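Of the protein chains in this complex, one is absent; all others appear in place.
Then we have chain A:
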Amino acid sequence: MNELKAKPIYLDYQATTPTDPRVVDAMLPYFYEKFGNAHSRNHSFGWEAEDAVELARGQVASIIGASSKEIIFTSGATESNNLALKGVMKFYGKKKPHLITTVTEHKCVLDSARHLEQEGYKVTYLPVQQNGLVDLEQLKAAITDETALVSIMAVHNEIGVIQPLKEIGEICRERGVFFHCDAAQAVGKIPLDVNDMKIDLMSISGHKIYGPKGIGALFVRRRPRVRVVAQITGGGQERGMRSGTLPTPLIVGLGKACDIAQNEMAEENARIMELRNYTLNRFRERLADIYLNGDEENRVAGNLNISFAYVEGESLLMGIKNIAVSSGSACTSASLEPSYVLRALGVDEELAHTSLRIGIGRFTTREELDQAVDAICNEVERLRDMSPLWEMAQEGIDIKSIEWAEH
């Protein structure tokens, strides 16, 4: 337990990332020296801010192969997802009231879909396969003449799986349906090209890519043109799609974060992938009965989601307090329901309670991972010695054969 006093180790890079110091440096002048309003057209303070915003817009566009005219700044991926789903459905919904998404999307996509349903739109929630990937045949079968939009995320925030974007894009384009992709966890982590992948709208978040919190973007395709109904109205900024004074420092930060990611992604990914495989191997060497949730091949480099069978996730987190990871356990959530994502993969409920998500990122070191693996394994072993389920498993009793009184 002496590790409790040690410096905390951050392994929760899917929750958020630290802002890269180079990003902070780029932002700083725009708070005081260059504080102008980018919409002030008649003096140099405004021009200076506008130039900075347009440079950033180009940097964001560049990392996804878009043109800068197609980038709308928002407050983050939550807002971008809301704008994409509600904005498109409200524009096209009279003729095409049908939206398709998946059961494992981020809560902000699912919640936008629910709101649309309440307003009378039709929504299909596609299941995913055991590896977390959508079945393309099911997607094809779900598209009808009334479908306006398909919304499927690029990289999953909990299980890290990468959806077959290019194939999905082709299916959508062929059927004349727009494809929105929540790429909050994907930008700067996997190569993305909105033209090659035939993506029509894409959500981006600053704080997942070593940029600041409170800024994001939505890519909205110009050719063929995608129309959205603004969800925030006012001064008509961002071509009328998103009103509000642009937060220049945050936008500069998002642009810089994209610029760094674009230049360093290949090298960074190789390093993180090596660390991830090293970590997974160390767990596998030391512990029996652990399971990787989500596809191992089609997976972003920095994500591990592991079920440590017979050990409940919250109790595990309590024992590794200086290691910041997250858990799919019900006991860590206010609702006391285990992760809806793991359940959608068909992961047994008892295993869903035992999962940890370990996120590896730009500033993670091998030493930190070594410490984390040791601490987690020690705690898993301690808790298994305390677990009646582990005891039964060692005695050869099938836990499923027992009639439990579920509450």
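Some observations on this one:
Methods note: a residue touches a chain if its C-beta (ideal position, glycine included) is under 8 Å from a C-beta of that chain, and two chains touch if they have at least 3 such contacts; residues count from 1.
In this text, contacts and distances are computed from a predicted model.
For the chain that does not appear here, its UniProt entry gives the protein name "Iron-sulfur cluster assembly scaffold protein IscU", which is one of "Molybdopterin dehydrogenase", "Iron-sulfur cluster assembly scaffold protein IscU", "Tetronasin ABC transporter ATP-binding protein" or "Ferredoxin". Only one of A:124, A:185, A:248 or A:315 touches the chain withheld from this view, namely A:315.
For the options A:305, A:329 or A:364, the residue in contact with the chain missing from this view is A:329. Touching the chain that is not shown, out of A:15, A:232 or A:389: A:389 (per the contact rule at the top). In the full complex, chain A makes contact with the omitted chain through residues 1, 310-315, 318-319, 329-331, 334, 336, 338, 348-350, 353, 385-391, 399, 402, 404-407.
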